[in-house]
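Below is a structure I'd like to ask you about.
For this depiction, one protein chain was excluded, whereas all remaining protein chains were kept in their positions.
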Amino acid sequence: MIVVMEAGAPQTAVDHVVKLVREFGLVDHVIVGTDRTVVAAIGDKRNVDKSAIENAPGVEKVVPILAPYKVASREVRKEPSTIPLGARASVGGGGDVAVIAGPCSVESREQLMEIAHAVREAGAVGLRGGAFKPRTSPYQFQGLGEEGLELLAEAREQTGLAVVTEVMSIDQVELVSRYADVLQIGTRNMHNFNLLVACGATDRSIMLKRGWSASLEEFLLAAEYIINAGNPNVILCERGIRTHETYVRNTLALGIVPAIRRESHLPIVIDPSQGTGHAYMVPSMSRAAVATDADGLLVEVHADPEHALTDGAQSITPEAFAKTMQDVSRIAEVLGRQLQRLA
Amino acid sequence: MIVVMEAGAPQTAVDHVVKLVREFGLVDHVIVGTDRTVVAAIGDKRNVDKSAIENAPGVEKVVPILAPYKVASREVRKEPSTIPLGARASVGGGGDVAVIAGPCSVESREQLMEIAHAVREAGAVGLRGGAFKPRTSPYQFQGLGEEGLELLAEAREQTGLAVVTEVMSIDQVELVSRYADVLQIGTRNMHNFNLLVACGATDRSIMLKRGWSASLEEFLLAAEYIINAGNPNVILCERGIRTHETYVRNTLALGIVPAIRRESHLPIVIDPSQGTGHAYMVPSMSRAAVATDADGLLVEVHADPEHALTDGAQSITPEAFAKTMQDVSRIAEVLGRQLQRLA
Amino acid sequence: MIVVMEAGAPQTAVDHVVKLVREFGLVDHVIVGTDRTVVAAIGDKRNVDKSAIENAPGVEKVVPILAPYKVASREVRKEPSTIPLGARASVGGGGDVAVIAGPCSVESREQLMEIAHAVREAGAVGLRGGAFKPRTSPYQFQGLGEEGLELLAEAREQTGLAVVTEVMSIDQVELVSRYADVLQIGTRNMHNFNLLVACGATDRSIMLKRGWSASLEEFLLAAEYIINAGNPNVILCERGIRTHETYVRNTLALGIVPAIRRESHLPIVIDPSQGTGHAYMVPSMSRAAVATDADGLLVEVHADPEHALTDGAQSITPEAFAKTMQDVSRIAEVLGRQLQRLA
Partner (left out) sequence: MIVVMEAGAPQTAVDHVVKLVREFGLVDHVIVGTDRTVVAAIGDKRNVDKSAIENAPGVEKVVPILAPYKVASREVRKEPSTIPLGARASVGGGGDVAVIAGPCSVESREQLMEIAHAVREAGAVGLRGGAFKPRTSPYQFQGLGEEGLELLAEAREQTGLAVVTEVMSIDQVELVSRYADVLQIGTRNMHNFNLLVACGATDRSIMLKRGWSASLEEFLLAAEYIINAGNPNVILCERGIRTHETYVRNTLALGIVPAIRRESHLPIVIDPSQGTGHAYMVPSMSRAAVATDADGLLVEVHADPEHALTDGAQSITPEAFAKTMQDVSRIAEVLGRQLQRLA
């Protein structure tokens, strides 16, 4: 941490800051510059609320130097982590590109099985589908609940696909863990710290979606909550951020792929469906995601998007998905990778 | 809902949209314009995912007309609602301006009682203070838990102030309800729908903070979740949104006060502490909030901000708070209101 | 500037950074911390593109310490500046609150004179009105040009109000300077550096509007361009930033008032019309702006908003303006100020 003093701050103010720095158990180091004095505070005290120093007289600002995350960072683990996607697939570790696809919501056996077989055929290794749905409005379809979980498990039985499904609250964690290979924490719950900790106590892999307006730091700190609670199997998922743009539902920030590579050993997967909100953009953004060297994709597929109960506008058909898989497979090859197949 | 067809969309595409509209149980109304045809769909079906029509051939876009919220809106209830702040105060209903103040976190009996008496003295009617703290990092102070709640109740005993404190997860709802007058749902949990429903089942007032990047619609729909679950006592709280600005921790969007007035009967309270992130801005933004005609303030006060365990940078001292109260009292008078006093 | 090295960066990398720092004419100061080494670079070289050091091997990031602006800052001039608003009024310097009002565009003599007299009556000291209009679409009304300027001058003749009007390009500077007391640089031109320099060569006061998504630093650097070019009479104007919010045309970021006070000696004026986009919000946001201690207001007033050629949705009537002036006058008194009257 660097404490920047105001221009002309008196020596008493500098001394006071030095005193505060020492109270925090940090070592001070005063540098007198041409325009102002800075106090560098040395030591690793990630749990201290250092911003409080900002309130001290004569302080202009406090600049953190250390990233606040640790176990999610490359400093602690240099090699990229490989996270299981059920028994027959995985994501990350520099391995093959893993594609997870399926409907936004599980709506019925017929709907789910048709899509599951189709995406399996096209090369997916995981099946997504919501049984518990976080909906902006209380009047919207809220998901089939446990019945949906049973259908997902049945689809896994039939296809071998790993099941990825959302868990919205702590009391659902045990139930969903019985059926799912991967527990998804949705964008609206990225900062639901109690849920993060509860998922950290399971043995399932966790797909953590970035919050609408979360920073990279906050995203990795959310992962850190899960890992700290005992579960190292975290998959990061970028699904678009909220900006001023209106031609998309969210702005897909693909720069996060190289940034996460640089900062963390965790795999990063891209959701081009939520990440755009429009079916016509999903193929091009899927290709772009794989071209950035992302570890996988999470794609919404529906056989009859016009009648989907949720997210119809951003679901692509099985045919469009199959074509996209061909394209991303060839793009993966350009990067020396390939699409992952079920083991 | 208005479905806008592409220029030159064939009649078959229009007919198909009409068919979809009817399938949704809505009445269609086709208008042929100079450049394109639009299909107006009439009827109140808030639970339909109409965006799915966007996927139909020849459709350019779908424009919603009705606001998606209902019980939170002025259409359903024209008079502004008055929400209890414990037994001796209230917020909203066009009544006096209610100020809630206190430390970010409950740290100790001594700390809390000192601040509680000070803010009571200065004219507050509610005491804020976190016992369960949502922290971005797992390494930060997480709150005193039930001990903190006990201290808050003791402070109420001593001062008469209503207790406002955060509930982070469903399993805390019952516990916190035993001590608090108002359950606060934090910005990070505005979209934690299960928590909203759980709070909707209590008889406590609920202080609902707007999500970092929530829209006005999403904010009111979150309130709608609580009201629908049986609890009409929702207080809305604006605490700043995330933008590109870096001289503030959040950008305090005060335009939401007149906007909420126009759309909803629920009271709106402003948090100038979270809403700026810097103590030096809190007095001016408190004044601005009351000048917009907000129903109340939620202010972080700490007797020793340099040593606060959380949010020290944005906490003002009891002295600064007392001065601010004098100013906002006079500004309230300009609007024909006054600061509320404990009954 | 602080150069933060990656954890485990080799000594050769540190040495290379030290070499680069010295090449820039800065003095290096190496601090070895517990986790990583930082190199502080001391000296005032605002014209160096220091970010280039980010590319050196082993560098994690570069953190600037000094604000990049100088003549606009409080460090150079401690006392707040008073900027002339024509011959009979001024803004800033801790003096009375100056209100500038008028139509978005000058449309006709009749329209302008009616409004000018009305706002004069209500207590304004300046008259705004566009003769050259920056319009998003080439098909929209582009302003009356010189005829509009003549009408503004005539209105000044009749009312004594200072004329504030926009200049959109260098070739208009001389012409507009002949008629106007204050040249306004619009939000879309805040980064039109050539225009800033051209305005800096005039003897008119300059009203500089903040860009849609400009940072505080960029805003002050734009002012710095004008001052450096020889014109110290810069008035800053906040008019809302672009965010995800859709219930407003722009999000009015009032926190900038205390921030500018802290950083700069220049006055800051608020535009609640552009800053919200809706007439119904203008009175409350005008009050809020004065409550923050802003130096003035810039308000769009139109006698027949439904038929205004531009910005009708955000123009208030002379009656609403008169009521707002009464309210802001009383709020100014709370802060020990009053509304400025024409000398």
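The first chain written gets the first letter, and so on, giving A, B and C; residue counts start at 1 in each chain.
One rule holds in what follows: contacts are C-beta pairs under 8 Å (C-beta built on N, C-alpha and C of every residue); 3 or more make two chains touch, one makes a residue touch a chain.
All figures in this text were calculated on a predicted structure; none of them were measured in a lab.
Chemist: In the whole complex, not just what's shown, which of C:Arg74, C:Arg88 or C:Arg188 touches the removed chain?
Modeler: C:Arg188
Chemist: One chain is left out of this view; which of C:Arg109, C:His307 or C:Arg341 touches it in the full complex?
Modeler: If we include the chain that is not displayed, C:His307 is the one touching it.
Chemist: Would you mind spotting which of B:Ile42, B:Ala87 or B:Ala343 touches the chain that isn't drawn?
Modeler: Here the residue in touch with the unshown chain is B:Ile42.
Chemist: Looking at the full complex, which residue from C:Thr34, C:Ser51 or C:Gln158 touches the chain that isn't shown here?
Modeler: Final answer for the missing-chain contact: C:Ser51.
Chemist: If you put the missing chain back, which residues of chain B would it touch?
Modeler: Its contact residues with the unshown chain are 2, 4, 7-8, 29, 31, 33-36, 38, 40, 42-44, 63, 65-66, 75, 242-244, 246.
Chemist: For chain A, enumerate the residues touching the unshown chain of the complex.
Modeler: 213, 215-216, 241, 243-248, 251-259, 262, 275-276, 280-281, 284-285, 287-293, 327, 330-331, 334-335
Chemist: Tell me which stretches of chain C touch the chain missing from the display.
Modeler: These residues of chain C touch the chain that is not shown: 20, 23, 46-47, 49, 51-56, 62, 68-70, 134-141, 168-171, 188-189, 191-195, 211-213, 217-218, 221, 224-225, 228, 242, 278-279, 305-313, 315.
In this section, only the chains that are shown with their structure count from here on.
Chemist: Taking each chain's centre as the mean of its C-alpha atoms, which one lies nearest the mean of all protein C-alpha atoms here?
Modeler: Centre-most chain by C-alpha means: B.
Chemist: How many Å are there between the centre of chain A and the centre of chain B, using C-alpha atoms for each centre?
Modeler: Taking the mean C-alpha position of each chain, the two centres sit 26 Å apart.
Chemist: Give, as an integer number of Å, the spacing between the C-alpha centres of chain C and chain A.
Modeler: That gives a centre separation of 38 Å.
Chemist: Can you check how far apart chain B and chain C are, centre to centre, with Cα atoms defining each centre and the answer in Å?
Modeler: Centres of chain B and chain C (C-alpha means) sit 30 Å apart.
Chemist: Spell out, as numbers or ranges, the residues of chain A touching 2 or more other chains.
Modeler: Touching at least two other chains: 242.
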